[in-house]
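Only one protein chain is missing; all other protein chains are in place.
Letters are used for the chains, namely A and B, taken in the order the chains are written, and counting of residues starts over at 1 for each.
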Amino acid sequence: MTNTNLLKLNLGPQHPSTHGVLRLILELDGEKIVSCKPDVGYLHRGMEKMAERLSYVQYYPTVDRIDYLAGFFYSELFCEIIEKALNVELSERVKAIRVLLLELNRIASHLLWIGAYLMDLGAVSPFFYTFRERELILKYFEKITGQRMMNNYFIFGGVRRDIFDIEDVEEFLEILKTKIKDYERIIDSNPIFLQRTKGKGVLEQNVALNGAITGVNLRASGVNLDFRTKHKLYEGYEFTPIVSEGKDCYTRYRARVLELNESSKLIKQAIEKLKQNSALNQTLIQPIGLKLPAGEFYSEIEAPRGLASCYVKSDGENKPYRLKWRTGSYYAVNLLRKLLKGTYLNDAIAIAGSLDIILPEVDK
Amino acid sequence: MNYLYFLYIEFLTKHNVPQIIGDITFYCIPITIIFIVLLLVVLALVLAERKLLGWFTQRKGPNRVGFWGILQTLADALKLLCKENITPSSADRFLFNLAPILMFTPALVVLGLIPYSSEFMFVNFQTNVLIYIIFAGFPILSILIGGWASNNKYSLFGGMRNVSQVLAYELPIAFSLLGVITLASSMNLGKITLAQSTQYGVLGWFWMPCIIGFIVMFISILAELNRCPFDLPEAESELICGYNTEYSGMRFALFYLGEYSLLFANALFLSVLFLGGYLSPFGKYISTVFFGGQIGEILLYFEQVFWLILKSFFIIFVVIWIRAVFPRMASFDLLKFSWAFLLPISILNLLLMVLLKYFMGGVYA
Partner (left out) sequence: MNIIEFKNLFGESELFGEKIIMKSDIAKSLQFLKENYGYNILKEIIAIDNRDDIELSYRLYSPDDDEDVIITTFVKGEAESVSKIFDSAVADEKEIFDLFGIKFTCNDELERLYMPEGWKGHPLRKNYEENDERLKWND
């Protein structure tokens, strides 16, 4: 071969398809990627440092900014830590409300991903179609919590106020069911979409496990691992984790679409439970002057972008001694080094997009 | 055009104007009218695309500037005119400035080659088709120069992608064009139009016998114009904006307008080749049926222009429709699609056309 100089390309941090401020330092031979080095930190807000100087209730509103598309999950994690530390049991209705909102949030997050991913591939319309349905969820959130995103609705020991207008959710589920079929018609039968995603970005099972990839990405590689199955909130709920064998971008897309259905099932069950338990019955924790007993506390949940967990070490003060977040996207970004090597530039966009990376989660 | 000419000269001599002035100005009037109309059409196209894309995606599209948003493109153009023209410090100044001009001028030149009606043909060479193809190929040079001169890696990628793409898709265009030329036995666009006026009406137009050629050519022209799903040279989600990443202000506007006039020119070209050009789809012209005499015959020419533009609008609508539905192709598949699929079937199409001409040549005599 001839001796060629590699072209160094800075993909990002300001780039339309890096979903925020991810910077990929690519070395290209023609359009082929020889090496990829992710550079993160452009959105670092010091979430962990901040926790060490704010009291628990002061810190709590910042928590769902870690992943603004799935804020409920991080609220839930943080509340769970407090509840675990103080041994507070949640009532059935509170649990059902939390499951309902978490799963709605998951649907909203996945819908956004589907639109944004198709946008990455160059199709303009699906973005607006999925946003149309996501809008219904956000409208409901606004009704219930007063906010569209970053809701701060879960509080230590319960929820801020009781839920209402559940018919809206039921109506939305009916709409979503028909719309999913529409998405399938416009996306799944599109030959160019299939060509660009099938067989691209194959993520082998051991590579995924080794890279600590969790969530949909791992399940699309054929590992049956869903942290919802052992989570306390989801006790008594029936659902089947979507496990598929394809390992490529298309499978990851399909898995997310199927997960919409699965989440709808969970929401329906949550609505049933809400109807059975009409009393809120919550014992709220007084947040002002709240001190956790000394010790270590850990909570984890299956967020839309993989396993999210929160670790708190307390020394008995009103602030955590150390607080650590684990987010799914951070490990997905780390995996890009391996996954993008040897692909072409426009495949690289499809592959990086398919992992559902969101940058505030990476940079914390 | 003789009839109109005599009317005009008669009108002038009545008012004591020498005939020589009439000879000179006669050709200027329709040319000016049609060019103004064309430029307006290009401006309208930009609006139409945004409106249509809006409707496809359940939005309203531009609706603030002017009634129903019709002044939006003008406002955009005005904004671009007022913007600062930035030349990157490391760019090659001469080439950087040359590229937009190279994009816009050929787009105007090719518009002059189209037969808008049986009388309005500005440039009437025997080999119109060849000249069209030569000038329609100019933007490739402009995009390459623009991509190179910007001294930006994304622009360079855009330019390079465009060259490989256009090279791959020129051949299918040439071969399907040959099919049409064989059927019409002429390289003159006017004669190609006339050859389509058979007793079969709409079915006699070349899209019917040459359906493969039509589809191949349509796809290839999408690729030549860098339209979705072949918009790799300016792939927004990959190359930011491709070859025109570094362009701003008027230079960007020239690129933009050049692109749309080329889209319009190519749509006209396609309708002339395959959709009967200025021929009426009903066989008879409406103006001759409703208005007799002189007025009818003058209106006839404008009706022909109307039919041609209507047909080209249909093609443009399909192009925009495709953009609303399809994702972008991968660069490797794109080249494979042309070399391994479009090229062979366009050659096959040419063979079919030769056979058709041999056995059923009488229809298009």
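We adopt the following convention: a contact is a pair of C-beta atoms (placed from the backbone, for glycine too) under 8 Å apart; a residue touches a chain by one contact, two chains touch by 3 or more.
None of the values given here were measured: they were computed from a predicted structure.
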(message) What shown chains come into contact with the chain that's not displayed?
(response) A
(request) Tell me which residue among A:Lys198, A:Lys230 or A:Lys275 touches the hidden chain in the full complex. (result) A:Lys230
(message) For the chain not shown, which residue from A:Arg132, A:Lys324 or A:Lys341 touches it across the whole complex?
(response) A:Lys324
(request) Check each of A:Leu138, A:Ile166, A:Val207 or A:Val257 against the chain that is not shown and name the one that touches it. (result) A:Val207
(request) Spell out the interface residues on subunit A facing the chain that's missing from view. (result) 40-41, 44, 46, 48-49, 52, 206-207, 209-212, 214, 223-225, 230, 307, 309, 311, 313, 321-322, 324, 326, 330-331, 333-335, 338, 363-364
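Heads up, the rule we're going with is that only the chains that are shown with their structure count from here on.
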(message) Could you work out how far the Cα centre of subunit A sits from that of subunit B, in whole Å?
(response) 46
(request) Going by the contact rule at the top, pick out the subunit A residues touching subunit B in the complex. (result) 7, 9, 15-17, 31, 118-125, 127-129, 132, 186, 190, 192-193, 195-196, 344-347, 349-350
(request) Going by the contact rule at the top, pick out the subunit B residues touching subunit A in the complex. (result) 53, 56-59, 153, 157, 228-229, 231-232, 235-238, 240, 323-333
